[in-house]
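Omission of a single protein chain aside, the complex is shown with its protein chains in their original locations.
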Amino acid sequence: MVSALAVFFLGTHKIIRELLSIVSLALLTGLLLMRIVSPVSDDFTWQYMPGFFTLSFSLSSFGLLFALIAAISGLLKSFASWGINSKGYHALFHLMMGGLMILLSAGDYISFFLGWEIMTWSSFMLFNNFSSADDPIEKSQDTGFLFITLSLISALLMLGVLFFLYNRTGSMNIADGVAWLHGVKGLPSWIPGLLLMSAFFLKSGLLPFHVWVPGTYREAPHTFTAFLSAALSKVGIYAFILFFLPFSLNEGSGQISYLIAWIGAITATVATFKAIEQNDMKGLLAYSSIGQMAYVFTAMAVGSSLAMGGALFQMVNHSLIKLLLFFIVAGIIERTGKTRFDQLGGLIYKMPFSFIGVLVGIIALAGMPPLSGFYGKWMIYTSLIEKGWLLVLTGIVLPSTAAFIYCYKLIYGIFLGHPTEVNPEEAKEISPRYRVPSGLLMASIVLLGLFPGLILKPVNVLLSDLGMETLALTSQGSLNAASGSVSGFMVMNVFGGVFAVILILLSLFGKKAPTRNLHRLDIAYAGELPTEQTPLHYGRGLGHEVKRVAIAGAIVKRSLTEKYMKIGNQLGGILEHVRGFYPGNGQVSLIMTMVGAAAVALLIGLKG
Amino acid sequence: MDNLNKKDKAQLKELKSPMAVVDWAVNWFRKQSIFMLAYGTGCGAIEIPPTVTARYDAERFGVRGAATPRQADVIVLSGYLAVKTLKRVIRTYEQMQEPKYVIALGSCPINGGMYWDSYNTIKQLDRYLPVDVTVAGCMPRPEAVLEGFMALKDKIQRGEAEGARDYRDNIEKYKNNQKEIFGDKMLPGYTCDWYFSDGGSF
Amino acid sequence: MTETIDNLLERIGRNFQITGQEVKKAGLAALHCSQEQLHGVLIYLKEVEKFDTLTMIGCADWIEDDYFELSYMAYSFTTFFTVMVKIRVSRDGSSVPTVEGIWRQARTFEREIHEMFGVDFPGNTRLKEFFLENWQGMPPMKRDFDTVQFVKDHYKLREEGREGACNVSVERKKRIDAKKLELKKEGE
Partner (left out) sequence: MLFTIFNSLLAVLLTYSMGMLYYGFYRIGNARIHRRVGPPLWQNVIDNIKLFAKREAPGHGIMFHLGPVIMTAGTITSMLFVPFLKDSAWLQGFSSYGNLILLIYLMVVGPLGNALAVGVSGVPFGVMGVTRGLTRLIGLEVPFFLSVALLMSGSGTISISEIMMAQDSFSNWNMMAHPAAFIVSLFSFVGMMGASPFDVVGAPVEVYSGPQAEFGGKYLGFLAAQRVMFSMVKLILWVDLFLGGATNVFILMAKSFALFFFYFIVGAAFPRFKTEQAVDFMLKLPLIIGIGAVLVRFWSL
């Protein structure tokens, strides 16, 4: 698997490079799919300095799922970004894929940490060096700083805890550490557990650590943002499952699970209100990613089979939806050069494909019934009700209702209303390299909406691997829970049938009462004549009145990023003296800091 | 439907062909449900609230207010029309959906009324819009306004309230008359283009 | 000592050249000054005497004596006095610098006077079309503007209307006659 890495170094010519990129990713996907069909064990260990370091790799079924998500996202992403990237970009991207694969198949701490770091650094390089922000002033230096600082903190936390675990168990194997974590009750297991958890929360962008997400997503290359949202944000979930899932299922860990569930709910609320506030497309989607990921954590905290199924369904869905939406947004940005809602508008009849794509995306994102997004939510809600966590349920209903507003803002701001800065006469449909993967994604979202049961089979494999009960599967078209069931197939058909009947009825009326096609500006506007200059597009203002709601206003007004930056600046003042020791540029000093910190962590770990 | 009165029943008996019955029924529904857009152009605006509230209660005749021209059946122009207002009124009228009717209240829309020598009000509304019913008076009281609605209902039932059709057929004439007032500041083409063609439909 | 309007007028008279003044009724005084003095008086009223607001600017056309009289009415919320400051300007091509800088609402009043009388207010930031649309020719509120002639030229007075239109009084008469006939028949 890791061999796929090597390919990219060979590419010198542009087309070859692109082809190689796609082929290697396709190869990776193929290999992973092969693993499903014929479960050969390719666990292997690699002894470096025998007796001291042993790297062991084995791909669990969970790792396989995440690897598949990553590989498919990477494949689609490579297709979508055909021909627009330089060589360095490809190198870094594949390096990151490699890191991801190492991480997902890691069996011991060192390979886990190694994969984690390779992934983090290469993704940092990617979005920092190949940023999509054209204007150098627009590009904020803070984003990169924030990202790398938080990543470093998380890495250090993780390193410290891992060494602590090594010291306790005397084994580099993750499984042993996990077993130790779950074996020990009380404070000794909580503190490292919480520290480790914050590292993972950081990667997935949960509440106190979400600040790096919006800026990074906004500035990353457009298609890479899709990958970030669809695949990289899932790494935190993988790590969480790896270390904590059995933990949250333990007897007596109810408070911790409840806490995680609430962290999820609060993150979702904050992120949703922030998303409504955003004026640019990628910023909105970034915050929505945070919110959607938070549901997954809430569901995992519940811990029942249904909830785990819901979490996995939601996760897969989220990957599909975010790939779709980011691809289309990337296509629109490429065609129009505009990124903000107050610059776009009125493109619906010029970009029908993108419109339908975004429509499918937002219906699924908002969790509306005929499409797949609903069923993940349905499983989460039902599991919450079965568990009796009604207040948590209320906590996640609030953001998922508020999510309708940003979903509407997304589609209205781009496609509906009146055009603002983009002349729709000149607008063209997004290019085919975005259209093909978007089409595939749309089809899979609709398919999952029709047959939500399709996902249950793989989910059941994972559940049995975790030692949990499997979910009942009666037919492909329906989902079942102890307290009720829902048939996606029926919902889709009934809705479609009713829709068709009414459309026919309306067309029958149409003969007697024809619809007159009106000019764009011929609108009921209190007798006034709007002109081209009249600001009729509501793209920026849409959702602003949410701010007047007390709770939303309180959330939107505060900015954690600013607080962090303030703390950072104060710290920076103190560290000014320390920095005197390190001559040279920032990167060198960063690396040296890291090395030093690693040494400190090692020391702490060995002593403790 | 108990509110079919004697006159309606008598009319219904005279009809011969089934199509005539359908037309009659459609007209009956149109007449029984009138969504009114009260355009308060002048002093008559104050006569509309008593007409629709407790004292005179226009709703018992099926007359109720509409918020936007798209939903309205009848536009009630209450009083004098300044040139500037007329432009908005024409625009509002053209935004309404056929069949649509115009009721003009007071003397001013008929002959200029007490503003006959004003430099800025029009003197005769039906040069510019097809008025179906005029209610004379300065101002007409709510009874007279209701009387106007009754007259309109009769016209609708007889199938004669076809001001909209008249406007469409004689659009050149109306537009020329409007042009006399507005000069080169006519309404832009998109507000009335469909009158000069078939208009798209699907 | 209570403030009276006479005291106020006296103070103004001390500082400015007032060509004439009169107290119309309690709390309402009018004073005349030259166009050059206008801004001084108004600023004095606003800043020193705390006349917070400008209620309106009026314009009267004294066609016989060939001048416009502009009245600036200032009002004080502390003493509840109204002071009208009147100036005279010539009827043709007159121009008065705007007082928008003193009271912002003067902008709208001046806009109206500009449209209706043709007085120019240099410095006004929104001196454009107000009530009238597309007006050409003489401003309509000047007294030498012949409205009847204008109406004759521009509008058609009542002629025969559209045939379809029905008059309510006629309709009502018809209906009442029919009802009477019906009652008569029933009576028989």
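Should a chain be cited, it is by its letter among A, B and C, assigned in written order, with residues numbered from 1 in that chain.
Operating definition for what follows: contacts are C-beta pairs under 8 Å (C-beta built on N, C-alpha and C of every residue); 3 or more make two chains touch, one makes a residue touch a chain.
It should be emphasised that the depicted structure is a prediction, and the values quoted were computed from it without experimental measurement.
Considering the intact complex, the chain excluded from display touches A, B. Per the touch definition above, the residue from A:Ala155, A:Ala239, A:Ala402 or A:Leu471 contacting the chain not shown is A:Ala402. Considering the full assembly, A:Ser487 is the residue among A:Ser61, A:Thr149, A:Ser431 or A:Ser487 that touches the omitted chain. One chain of the complex is left out; on subunit A, the residues touching it are 346, 348-349, 359, 363, 366-370, 374, 377-378, 381-382, 384-386, 388, 390-391, 393-394, 397-398, 401-402, 404-405, 407-408, 411-412, 415-418, 478, 481, 483-487, 490-491, 494-495, 498-499, 502-503, 506, 509-510, 512-518, 520-521, 523-526, 536-538, 542-543, 545-546, 548-551.
Where subunit B meets the missing chain, the touching residues are 1-3, 26, 29-30, 32-33, 35, 53-54, 57, 59-60, 62, 64-65, 67-68, 70-71, 73, 95-99, 200-202.
What we mean here is this: only the chains that are shown with their structure count from here on.
Look at where the CA atoms of subunit A average out and do the same for subunit C: the two points lie 65 Å apart.
Remark: subunit A and subunit B have CA centroids separated by 58 Å (rounded to whole angstrom). Multi-chain contact residues of subunit B, defined as those touching 2 or more other chains: none present. Residues of subunit C found to touch two or more other chains are absent. Put simply, subunit C touches subunit B in their complex at residues 131-134, 140, 145, 147-148, 150-151, 154-159, 161-162, 164-169, 171-172, 175.
Contacts from subunit B toward subunit C in the complex involve residues 83-84, 87, 110-112, 116-120, 122-124, 126-127, 130-136, 140, 144, 147-148, 150-151, 154-155, 160, 162-163, 166, 180-185. The touching residues of subunit B, when paired with subunit A in their complex, are 68-70, 88-89, 91-92, 95, 187-188, 190-191, 193-194, 199-202.
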